[in-house]
Structures are given as C-alpha cells and as structure tokens.
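Only one protein chain is missing from this complex, and each of the others stays in its spot.
When the chains are written out, they are named A and B in that same order, and each has its own residue count from 1.
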Amino acid sequence: MSFLGKNYLIRSHNGMKIFNAIKDLPIIDPHNHANVKEIAANRNYSDVWQLFAATDHYVWETLRKRGVDEEYITGNKSSRDKWLKLASVFPELIGNPVYEWLHLDLQRYLGVKHLIGPDTGELIWEEANAALAAPKRRPQALLKTIGVEAMCSTDDPIDLLEEHAEANRQIGRTLVRPTWRPDKAMNISAPGWREYMTKVAERFNITLNSVSDLIRAMRMSHDYFAANNCVASDHGVEVAPDITANVSDADAGFKKALKGKVLQPNEIAAFKGYFFAKIASFNAEKDWVFQLHLGAVRDVRDSLWETLGADSGGDICDHFQDHLSPLKYFLNRFDGRLKVVLYCLDPGHQPLLATLSRAFGEKVRLGSAWWLCDHPIGMRRQLEYIGAVDVLANFAGMVSDSRKLLSYGSRFEMFRRVLADVLGEMADNGQAPLSPLQDLAITMAYRGPKRFFNL
Amino acid sequence: MSFLGKNYLIRSHNGMKIFNAIKDLPIIDPHNHANVKEIAANRNYSDVWQLFAATDHYVWETLRKRGVDEEYITGNKSSRDKWLKLASVFPELIGNPVYEWLHLDLQRYLGVKHLIGPDTGELIWEEANAALAAPKRRPQALLKTIGVEAMCSTDDPIDLLEEHAEANRQIGRTLVRPTWRPDKAMNISAPGWREYMTKVAERFNITLNSVSDLIRAMRMSHDYFAANNCVASDHGVEVAPDITANVSDADAGFKKALKGKVLQPNEIAAFKGYFFAKIASFNAEKDWVFQLHLGAVRDVRDSLWETLGADSGGDICDHFQDHLSPLKYFLNRFDGRLKVVLYCLDPGHQPLLATLSRAFGEKVRLGSAWWLCDHPIGMRRQLEYIGAVDVLANFAGMVSDSRKLLSYGSRFEMFRRVLADVLGEMADNGQAPLSPLQDLAITMAYRGPKRFFNL
Partner (left out) sequence: MSFLGKNYLIRSHNGMKIFNAIKDLPIIDPHNHANVKEIAANRNYSDVWQLFAATDHYVWETLRKRGVDEEYITGNKSSRDKWLKLASVFPELIGNPVYEWLHLDLQRYLGVKHLIGPDTGELIWEEANAALAAPKRRPQALLKTIGVEAMCSTDDPIDLLEEHAEANRQIGRTLVRPTWRPDKAMNISAPGWREYMTKVAERFNITLNSVSDLIRAMRMSHDYFAANNCVASDHGVEVAPDITANVSDADAGFKKALKGKVLQPNEIAAFKGYFFAKIASFNAEKDWVFQLHLGAVRDVRDSLWETLGADSGGDICDHFQDHLSPLKYFLNRFDGRLKVVLYCLDPGHQPLLATLSRAFGEKVRLGSAWWLCDHPIGMRRQLEYIGAVDVLANFAGMVSDSRKLLSYGSRFEMFRRVLADVLGEMADNGQAPLSPLQDLAITMAYRGPKRFFNL
C-alpha cells in the first residue's frame, strides 16, 4: 500500500465501504483551539513553518526528542531555518502521528507530494510556500475545502467574541462558535488569578466582593456566550473538583485569595468545587454540553515551564489518580439534566470512564481519544474498548483539539479512517452486517455529535 | 463474511481447525446466576422479552444509553411493548456484545434469522414466541440442546437447594449444582444484615451470640451445600478483606452490629477479614474452589439504586484500587492448600492478578473475562496477555455469569470462537504447532475447568 494512499489505515474491503460512506460528510469539530482572529483576518499564511509548526507543541516535543536545539523550535531562528531543521530530522519521527499529520496537510491541502526529509526541506519550503500564497489557501477558503460545517473554538469568559462575529459575517453563516472555558476563574491558586479577577470585574462592570458576585459575573458571561452561538463549555482539570463544598467555605476562600493570601488545599478545593457545580448548573439550564478534560498533569518539566510557560510541552498523564470519588458526586448531582463529555488522557482511566458513561445513561458520553491518545493506535484501542462496554452510537464524536486549521481536515481524516477500519473489522468478523455498520459510522462521524451539541 | 456465520470471530484456517476441535465439547459453566426454579418447573417461556431481556441489566443499560424510557425497561409496559421498543433501537447497539448475544440466541436456539430492528420487531415477536412454545424450547430441553454437562448456580447459605434436587431428579443426573455465596452474611454494614442474621439463626436452629456462633452456622451451611453437590464458593468484593484481623475484634464488631449500632470502618474490616479467612479455610478443607470477583463498584448511579435497588445497573470498575495489600496476606495464608479463581473487572488490574497467579503456583488461577470485559475484545486481550505472563493451560475456564439460560450457549460460543482465533493466530505466527494448540484449546475449554472444579 502506498504512503497515505487510498487505503491508508484501512485493511479490508468492508472498511473501505464504510469509509466511502463517511469520507465526504461535513466536519463537525466541537472542540478546537482555533485562532479565530486568523480566520476573520483571512490573510494568506506566510510560510509552511508558521502553518505547520509555529504554534504546535506536539511538533515541538518530537523535535526536542531528536535533539533539536530550542532556538530552532521556539527560539529566534527564522521560519526558514526552523523548517529546514525540522525537515532534517523528520524521517526520525516515523511512528508519531506528527509524521502522518504534516504529510497529510502537505499532500491533501497544499498539493505537495514530497516526503519531508533532509534532502527535500528546501524544495518543500518553496513549493508549499508558493501554494500557501494562492487565494484558495486563505483560511476561509481552506475551511470550505476541508468541508467544515461547524466548529467550536475555546474562549475565555471575558472574551467579546467580536472575531467570531466578524468571521461568520464574512463567511455568511454561523461556522465558528465559541466555547466557554472558565478555567482561569476557577484556578484560584494559579499565578495571575487576582489580576484576572480585576479583568472580570471590568468586563462585567461588577464589584467582586463575594463568591456570589463572581458567580453572577460568570452568569452574565455564560448568557453572553449563549447569545453568541455558544453550545458548550470546556474544563481542564487533573481530577474533577469535589462539588460537595458549601457556599460559605467557598466564599471564605474567595475572599482570602482576593486579599492575596495563600490558600490551604481544603480552601482551594472548597472554592473550586462550589464554582464547578454552579457553572455546571448554568449548562444544565441551557442544555449546553459540559466538556470535561480529565487527567492532564501539566508543565512537569521545569526547564520548559520556566522559560516558555504553559502550552509549550512537558505535559503528561498519570495512572495514579482518583477520578471516581469526585465524578460520582458530580454525575449524580446532574444526572439526567446535564450533557457531559468525558475526555480521557491516561488509557488506564478509560475503563472507569467508559463504565461511568455506561452507568449514567444517554446524556453522559465519552469524547474522542484525546491529545496523547490522538493517533491511530490510541483511537483504535479506544473505539474497540468503548464499543464493547458502552455504546458506540453514543460516542461524542471526533474533535481536532487543534490550533492548526489544516488539522480540521487531516485529524478528521485519520479518525474517519480508523473508525471505518474498526467497524470494517466487525463486518469481517461477522459481528454485524455491513449496512447498519455504515449507518453507525455516519452517526458517529456526523449525525450524533451534530445532534448532541445542537449544531 | 456473513453475520454470525460459520467463520464468526475466526480469522484464519488455523483458527477454524482449533474451533472445530472444541465447538462440540460439552459445556462446563462453573459460575452463573441460573434461576433454578425455572429449570425445575420446566415450563415454556411466555415470550421473547421475558427470555432475552426481562432479567438482564446488561440489556437494560444499553437501552438506557439510547434514551429508552424506564417504563419500557423495568417499568409497567407490557412485554410486547418492551420488545418492540427494544427492537426499535437495536441496530444502534452494534458494537456492544448484547447485539451479538441476542442475535445468537435467536439464530442458534430459536431458528429465527431476522435482524432485530424497527421493521422486524413484530415479526420476531411472533416467530420467536411461537418457537418458544414448542416442547423442545422448555428449559431442560434447551439445556440438552446447548450441551450443558455441569453448571453451578449462585446461592445463599440459607437456601435449602430443593429446586436443585428436583431439577437434577427430573434430568436424571447431577447437572445443576449450587455455589455457596455468603456475601450477605459478610456484609455487616449493609441494610438488612440484622434481618438476615435472624434468618440464619432460624435456618440452622442456632442462637447467634458471638461471631463464633455465626461461623458455626456457616460451617453447617457449608457442609449442607457439600452434601448437595456444591464444589465452590463465590465472593464479590471491591477489594479483598484484610484477613490479619483477630477473632476478638471481629466478635466485638459482630456484637455491636447485632445490637443495631453503626460500625466504624475498622470494625467492619475486622469482622469481614476474620469471616473471610474462616470460610476460606472451610473451602481448603473440602478442596472447593474459592471464586473471588474483584473490583466491582456497585450502584454508583443513585437514581437507579433508589428506584430499582441492586442488580439493576449503575455498576462500574475503577482502576484506583489497592488489591495487592490484602491479596498478599490472603494468598500466602492459604498458599498450596486453597484453590482460588481471581476474576478481574478493571483491565488495569489484570497484570497484577496475572502475575499473582503466576507467582502462587498451580492452585491460583485467573477466571474468564468478567462482566464488563465479557465481549470479544475483552476476552481476546485477556487471553493474549495472560498467556504471555501466566500459563494458558491454567486458565480457570469460561463461565456464563448469566441469569439467562440461552447464555450458556451463546456466551460459550463467543468464548470458544475467540479462544480459537487467539490460538489460531499463534499457529499463524509460528509460535506453536497446530496439534498441541488444539489440545490446549480442549484443556482450556473443557478438561481443565472440569478437573479444577471437580465436575
């Protein structure tokens, strides 16, 4: 089989028949980190490094593993030098999805067929940059080429969402939606939280004297987002907060933190738990989806954190986390009235989350293989397992989770191929007939998420 | 390959050759939840919902995931209405083993070949019910059709086992055996424990003044079960109790609980640990198998628990459990003199349990992929892994774990096909010759469990 060819990732005729039923469906991407400003501005990309690697810590981490110096990754070298350095080690990245993604981006969307390597770096630099200069490679045109029907970026509650409005105005329909992500407000013990509170107060013209004031501001933001096409919130936590906390403990912690004092772990927990339950109740009222990204231990590599800050690498998963205790309270409190998506980072947590999803009925769903699991083997193992324990038709759907626009194409293609292959194997094995498997694939790839997220 | 056809779940010629060596072997099912009364009464089943779904929370959970209202699951709707509702969503359950099991039941034992779906619900209702009305579809005839040689139901120590005797009398040999499951006596902190103690006292005509009295009653029950063809006990625990507890602490807890007082965690633990070790020693004396079902966290969904009680759904697994600490004491205490089967619920615990099995020699064995792992991918992954760490020939054998009589056929067929496929792959890979693999398959599917359980 040829590299990224027609049968890429698909091992049987049944798999191809299923893939053919889904490959041209529009893209629904309910969670990504789109640069909406870039879409609204709709300017051509300057060069292939900017588009492929400049904002992508997935790429950065693999380059570091191959000994590339930081000045060629996040440092001061030119885009061209960085690209050539990337090309020089790129064949050594085989196995990591970055190798497939960048080649998919090149082949499928820029029409460049060369393998990235030390001998082709310059050539690709020329050809890809030339391709990027064409009008059809501007962000809005690319979204059309990729077939994006709806996508949800990730946004801060104080964001005015003006770029979303502008992008949709230019495009002529509601393509780009925001997602409400109040992590900054909840992370009461993080550096910068007080400064952020000041901004919240300004944004909503409210004095923050108590936790109830903050909840009121959040409510205003939540309403504002709803009026601006938002259908979901998103939350990143190592483990879910314990929502049995009461308002007076939360308020005490809030007031103490506002004064700049250091909180004790139980004070932090009380605030977070109370806050978390409150905003979940907002979602329940509006029938928004509550997206929960569980398990990421961030910034464990001090040398990166100290020089580059967050979202630059050094993030890991950890099996040794107690997710059940807090989730049990949370899922019971909102049972039957809150749509929840559970995203799993450590594969060892998948059985807990899948059986919780199974236990809590229609509204609780498993999200796609996330981040460090977002590759063919991670997606395959997840789909095989959750199908057997949970119900595949309830899958919350693929999300790109990406900062990079072309990922809405290449990551979805990878997912749809793996999905087709897994379901095709079920047909091969005589576990289900082909026709309802094709129908299931359409549900999982398009209809299901569209309905669940109200898109 | 056709749905559930000749090659169902088997991918190679070697796999088929292995399957042919085991497919017609009698069924040994050392752990199920048979309704023995139903077997003794030997009446035709009223309808296909009663047989397939009315007692099966595996089915219930999948229907809930697809948004079926509870009145069509455990509620007051008629069997016909419930069946038609099930049929209306059934194609959406593809991937979950329920989809395969019910079709296997229909095709293999009722001769109904239609796919269950919204357009065939009525037709199947008619055809399957007509099939069920035939004399050859009565419980005892079905057991013969399925080829059950021996099976062990799950019974309470105060049970008189009269239905077991009656069923065997009618069948003309010892087909149905009881399993001694004293969980109710051990769960000292559960609602209803005191009432249960009253029943124990009555059953064995004994006054329960101390924990030793209870142990004496348990001993009488254990002897009674032994005289009634029992060969094994069964125990369901989140984690095994700590058996280092002493009799005086256990007795203090017992007396306090008898008075209706609430026990502290350490008091509960002392009682359970002492009780557990005592009954294990009974098994050791009689060479019974001690079956240990580890890891199930039950009834986490309050809304189900409050309305429907136990065994109605809402059960999960959890990676974050310390199984080693208590098992180390337990397995050492009874090393070399107690036959133990370890059933694993969370796949993440499999390596610990498999290496413990490896470490503790011939008498400690791994049970088949249990409950939330009882599906083709769960069985496959378990067999692949435990074969490599432990020794496949020591596998404790498949059990249906089912309340449903037809499951003794369909679940065993699924297992034997997966087993044949896994071993066939070893032949394909040149890891072992075909002939000893066929022999190993016979050991795993029949000879081994028969010998280990003394059946």
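The definition used in the following text is that contacts are C-beta pairs under 8 Å (C-beta built on N, C-alpha and C of every residue); 3 or more make two chains touch, one makes a residue touch a chain.
Predicted model only: the values in this text are computed from it and were never measured.
**Student:** Return the single residue from A:Pro30, A:Pro178 or A:Gly313 that touches the missing chain.
**Tutor:** Of the listed residues, the one touching the omitted chain is A:Gly313.
**Student:** In the full complex, which of A:Ala165, A:Leu372 or A:Ile442 touches the chain missing from this view?
**Tutor:** Final answer for the missing-chain contact: A:Leu372.
**Student:** Of the residues B:Pro182, B:Gly273, B:Gly348 or B:Gly367, which one touches the chain left out of the display?
**Tutor:** Considering the complete complex, B:Gly348 is the one touching the chain left out.
**Student:** Write the list of chain A residues that the hidden chain touches.
**Tutor:** 1-5, 7-9, 11, 61-62, 64-67, 91-97, 99-100, 115, 117, 297, 300-303, 313-320, 346-348, 372, 375-378
**Student:** Spell out, residue by residue, where the missing chain touches chain B.
**Tutor:** Touching the chain left out of view, chain B contributes residues 319-324, 328, 331-332, 335-336, 348-349, 351-352, 355-356, 358-362, 384-385, 387-394, 426-433, 436-437, 439-440, 443.
We take it that only the chains that are shown with their structure count from here on.
**Student:** Taking each chain's centre as the mean position of its Cα atoms, how many Å separate chain A from chain B?
**Tutor:** 40
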